[in-house]
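Before I ask anything, here is the structure I am working with.
Of the protein chains in this complex, one is absent; all others appear in place.
So that you can tell them apart, the chains are marked A and B in the order they are listed, and the count of residues begins at 1 in each.
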Amino acid sequence: MLQELFTPSVQHALDLVGIFVFAISGALLAVRKNFDVFGIAVLAEVTALGGGLLRDLIIGAVPPAAFTDLGYFLTPFVASALVFFLHPHVERIQVGVNVFDAAGLGLFCVTGTVKAYEYGLGLTASAALGLATAVGGGVLRDVLANEVPSLLRWDRDLYAVPAMVGATMIVLCIRFDALSGITSGLAVVTAFVLRLLAMRFHWRAPRAWNRRSEAAEES
Amino acid sequence: MLQELFTPSVQHALDLVGIFVFAISGALLAVRKNFDVFGIAVLAEVTALGGGLLRDLIIGAVPPAAFTDLGYFLTPFVASALVFFLHPHVERIQVGVNVFDAAGLGLFCVTGTVKAYEYGLGLTASAALGLATAVGGGVLRDVLANEVPSLLRWDRDLYAVPAMVGATMIVLCIRFDALSGITSGLAVVTAFVLRLLAMRFHWRAPRAWNRRSEAAEES
Partner (left out) sequence: MLQELFTPSVQHALDLVGIFVFAISGALLAVRKNFDVFGIAVLAEVTALGGGLLRDLIIGAVPPAAFTDLGYFLTPFVASALVFFLHPHVERIQVGVNVFDAAGLGLFCVTGTVKAYEYGLGLTASAALGLATAVGGGVLRDVLANEVPSLLRWDRDLYAVPAMVGATMIVLCIRFDALSGITSGLAVVTAFVLRLLAMRFHWRAPRAWNRRSEAAEES
């Protein structure tokens, strides 16, 4: 039942779009860090496939989809080539990249949650893995680039929360037997729009109490 | 036989205590690094569950316990909330946190070794995985926070050695068929006390020969 949310070819096309835009974000960071062409390709691959790889290892879906679907594996190379030859233009359309990245976030939190549930995890664990699928690649990207993951930093617009909301909507749909192409599409769109709004209005999460006053001195 | 070391509920309660104190250490580092509330929760989860997750992936126990036991998953959120609202007080009781962390270290090196052995690994490999269970979460915490893992630094009190001793005691007990609730409790206490002594007397491990004189110039 669960696999029939979207037709397989639509699902696959959406996955490739998500992988592509995540790969763009990895490749752009690699350019900013002054990596060579292989560094660009490696960071694009890791950013695009890392979250799903982590999820597949945890649910025991080996070999992971990243290594069995050639399209998943080759898409980041296309993104790397685009960034390699066109990166000033790609950076200029950073807004566009952010919109696509938000779409990837929405899509991956939903497909990650559904796949984890299909492999027998509980509802809470499925939502957690959906979130990990959506944000894991970006965290690996930042760790490899030797930066503090932007997911964790207080001075970045909300990123995890939209994915959490999307994943939570899916597990609620599963719980109340309401999962369908429409409801899961709705979860994708909700996460997507929340992320766009977070970027537009610079929504941020609070830091620990008593921290704001000290921050100026300490960091 | 091996599962009967402690009654299941005692074992589970001890695990939760270990997870809780490790989560506190992750959340405190997140506050120090100026992360937002989600960064605090993520770092608490990774610190508390990362070592066991790594072990479970390696021994093929998927999905890992971190994703099948809701208590394991939710405990770090409680720790995060405490740190979020009370962190100046939590920092003030840093000594208490260190004592609990030492208890978690002792407990996890023992349970990690036993679980690895139950999954068919050899004695040496089981001890190595017990050590990895005990210290892995802290290493992941430091990597995500973009710091040199305190496990590796020469200017920190011994941390790996107590866990090594505890894990070694367990494999010796297994080897000589003397594993029981009493002997494994003894291993927990030994690792715990060794860590307390290491902190109290600032026991440190040597660096490479010829290194001490150069250190001032180079680092």
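Convention: contacts are C-beta pairs under 8 Å (C-beta built on N, C-alpha and C of every residue); 3 or more make two chains touch, one makes a residue touch a chain.
All of these numbers come straight from a predicted model, not from anything done at the bench.
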Sole touch to the unshown chain from A:14, A:42 or A:114: residue A:42
For the chain not shown, which residue from B:7, B:94, B:124 or B:180 touches it across the whole complex? B:124
In the whole complex, what residues of subunit B lie against the chain that is missing from view? 57-60, 119-122, 124-125, 128-129, 139, 143, 146-149, 151-154, 160-161, 204-211, 215, 218-219
Residue numbers in subunit A that touch the chain omitted from display: 30-40, 42-43, 53, 57, 62-64, 67-68, 70, 73-74, 83-88, 143-146
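In this section, only the chains that are shown with their structure count from here on.
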When the centre of a chain is set as the mean of its C-alpha atoms, what distance in Å lies between subunit A and subunit B? 29
